[in-house]
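All protein chains but one are shown in place.
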């Protein structure tokens, strides 16, 4: 998230981070500048934790700001990994906000260390900062392009240096990134829901391989690399993005409904009602209901207050983790044959407990329908999936999973139906988590920094 | 919320308070005991704020515990008003957790002050503690009954003293209160969703005018007063209770769906889709959709992270307060004639902004349907409505409200249809907020304690 | 500490509490008022912890304020015991700040409980609030006098109610209390060092048995009880008060020097240097040095940062508790025969470790001189001594104590020399801790409230 050209730049980034909170809950931060003085505030936790009062925003003066919600995929959860990363270079203070994952960061890091570089964080963003600072190119725009040509992976990045903001997206276009306008200010954000909240108009997506420079002169665009045939993350449509966003040039809710409809076509069920696992599966469940002519019901109530409930060790084994989050509605489920629409299954542990709760509430049959194919491989481009061993579909057949979940029938959406649900005008998709075919080379063994307990008190 | 007879009593009350968080967000607290030693932890904010780690629960030892989520209706928000209230009496430490509102507390308080009593809080619960401590009756059970016969209003109360727990409900049965069982432990809670979460079985409601005493011998029940013809709060069904709870012997979600269906019958609309204002109106909207044969759509996305967003003074006038909470889904609303189902209208300010947002997202017509009658009078029995002057339906006609909201049509559910939607086997309802007819005498002018800024640091 | 008649009343009380911090470190608090609105802020810990920023003072508006540093002698350390205590009575909000200890509070409390009173704290101050509120007397001044006539013990109290402040001192005059003036404002404080800090002029002491009422009309004084022959706490002179204060009409530092001189006369030592246990014994050590013609040296350095050091369990047995607080200066002690002047010995554990440290630093002889007699009995009038069993002089002879401490010689000041060191113009002294003769009847078994872990979060 970045804004150039608004007197309340940091405040609007703050609101935008709220809208994008679903993309990362580990830490949040904003760096602002008036072109001369740079201000920073970062911290652990939700946006509301890091910015508990307006005073924290007021010190972030200037007409430019970039912000970040961190969602840990590499590196430890230490505060030192919080973003935006801010470093001093010969060209001035450089602030970087990075969404995604560099897939060759280990190699580049080892190279840099051997050259004598020091690292203070474990995030791959610091690798990028080093590459920019070390580039021999003439100006900062060229240096950034030079640095990007030395990294691989998935990244949607905003940077602030001197009097300008840069936005860039990897040549495969894995993560979304869009450009908007509010009065005279330009905004860059991962999803359009951030533009909606602050009342900005959507202009277009940042293109794969494009770098956009925003200054007082306006926007300069160039390709720092040719786009590939495209490997947009299909899982953004399935689960990660907000349904009210438009990403990759398409409304997320429209795709999710199509997923639900295709799921109903592929795997209908002899049942009485359709329920969703709220809130991420709601749209797909409505789609399933519409196509199958089964009634959509609110069979599970989600408790939105749970945040940080802790479960006592003695009770851990008894499904309390799921019960504090979801409560089945007995009046709806009792005596019914129920279709449960879920967007995806990772480990299967939560869904297994949910099936049990639904049966305890009186459902006579439970039919699980998943609006995506089985996840069999981890993501190295920015999704925080567990290791292969923990992915249930990597270990068990569909029938074994059905038994594990304890449902009567289980169907996953086919890859064909998935691809039929998403738009194809623009370019292709990365479906590595379903196929194990990685379009961008990866270093599976990502090294961890050696210190384990690292904390800072303010 | 109270538990008698479980080694992890405080932990289960903690979980129950999570389930009941919607009933009060101002402060939370638990008092536990083993019959000899009493332990207390209370604080401001959500359950998760007050109990940030298991350590706070672990000190709450004992097989008995009562808990409370405070929802401010009388008294200031000072920490000293946090519940459970704990006082020392000649009979030992008495802890009280009180849901509802005593409608004659001002009078009784003045009487007690004139008798020489001192008050350290501004809550009406302290009035009750004084009455119990001063009662000349022989035993604690009799003293409580004696005290209750001197107060009027709405109350569902749990108390802990010595080795026993008491639960009681006012003779009008205004607020819900239910009794459950888990293994050998008895549980008392405002709503059954708390029983569900901790895996307890619902036994029955505590009856109007009933006092239940729970000891090692089990349960003793008696009527401290004859029940009236009954004045159960009908607004619990409309909005306040959770849809997955059973209150007043009926599933809340079932009533809400009936409200939606009756609303569709009374005021159909020429429209394309039905949307709800999530989450409280979801069930009524599904009911409306089912009866009207209009498609139910997820047209508004609610951001559940917002908690404590602050809006900058410059932006306050521009609807940001609503926008950080709700985002319309353009792909669904664009070009559509939309029915918006809302459970109730208090001031109308939020709904007005929502109508505007929905139109900005492209809706061609907006038809508001409210699943309750106009609210014209404040509540003195525990709902935190504003003054008469701020209640929009007290000031404007339905047509004036429609103009204010900016919608094409507006319909409220009729009182007849409302009463048709709720069960009548048991007893009657309080509908004072819709009719202005108060079934229990009230002192409208409730005095406030004199200190204004009162805070305590730990 | 109380101020009447200054626009920055709370701020000056805050400064005064700093000056009086040595009288209590458990909690601090201020209540202010403009005669109509009452404001309160209390919390656990030092003044600096409770008032970390000016904002906490700014809300304490009004021209009247009373404050308190709590030093736990009765009751638990719970926040609910923090003072000033604030209660609502028929006469308005009453705030009480109490220094001392009521010696019959248990009896009065049981009486009040049997009359139906409830208690929310375990402090004896609440007993006083009940007595005032229940008094049948005509006006508040009379009610306070009536209440005081029903309690016994040591107390120096300030109260605020309506538009006036009251200050009162027990008939025995056990604790100090003085009256001062700054411009048009009146100030009441335990010691004159608080007057000095805020630039106020000392007028006189509040007399034993006197109640002073401060209003816009000025000061009204009356005796609510006849003073006894006087039992001023002699330990205030020996240790508790600050050396730069004047109490009981005499400079503390002057008395302490006299104690040191008399000690040198009574028990000279064949030695090279005199050192003190800083800082409380500095003045007596200077007096000893002056009279004995032994050189005064700074042989122990005190670390003033230690505050809250924790000692690991493995190291607890190895004197670390004393070592983090004091470091001997080897260059001064090496090869010397050392007189160590200490103001008093309670348990003896710290002094024993100090003697060891002094020897390790090279002292060839260690002669301990104590500027007070052996403490053989606990205090029930406000000093936090341990039980009789823990008082070393109650258990051992002087020679046994010398052996325990490991010093070459040990001498305590005699009672005669002690009494010779203090002024006698005014009235007598309480020397109960040295004699076991209690001038005011006491209930040795002071009941504790039943709850053990009680905490409140803000």
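A, B and C are the chain letters, set down in written order, and residue numbers restart from 1 in every chain.
Definition applied: a contact is a pair of C-beta atoms (placed from the backbone, for glycine too) under 8 Å apart; a residue touches a chain by one contact, two chains touch by 3 or more.
Just so it is clear, the structure is predicted and the values come from calculations on it, not from any experiment.
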For the full complex, contacts between the hidden chain and the displayed ones involve A, C
In the full complex, which of A:2, A:102, A:129 or A:197 touches the chain missing from this view? A:129
Can you say which of C:90, C:323, C:337 or C:402 touches the chain missing from this structure? C:323
Among C:124, C:172 or C:196, which residue is in touch with the absent chain? C:196
Residue, one of A:43, A:268 or A:423, that touches the chain absent here: A:43
For chain C, which residues lie in contact with the unshown chain of the complex? 8, 11, 15, 18-19, 21-22, 46-48, 52-54, 57, 193, 196-197, 199, 242-244, 246, 251, 253-254, 279, 282-283, 286, 290, 295-298, 301, 303-310, 312, 314-315, 318, 320, 323-324, 327-332
Where chain A meets the chain that is not shown, the residues are 36-45, 49-50, 59-60, 79, 82, 86-90, 92-94, 110, 113-120, 122, 129-130, 133-135, 449-458
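We take it that only the chains that are shown with their structure count from here on.
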Once you find the CA centre of chain B and the CA centre of chain C, what distance in Å lies between them? 49
Whole-Å distance, chain A centre to chain C centre, using C-alpha means? 60
Dist(centroid_CA(chain A), centroid_CA(chain B)) in Å evaluates to 36
Mind pulling the residue numbers of chain B that touch at least two other chains? none
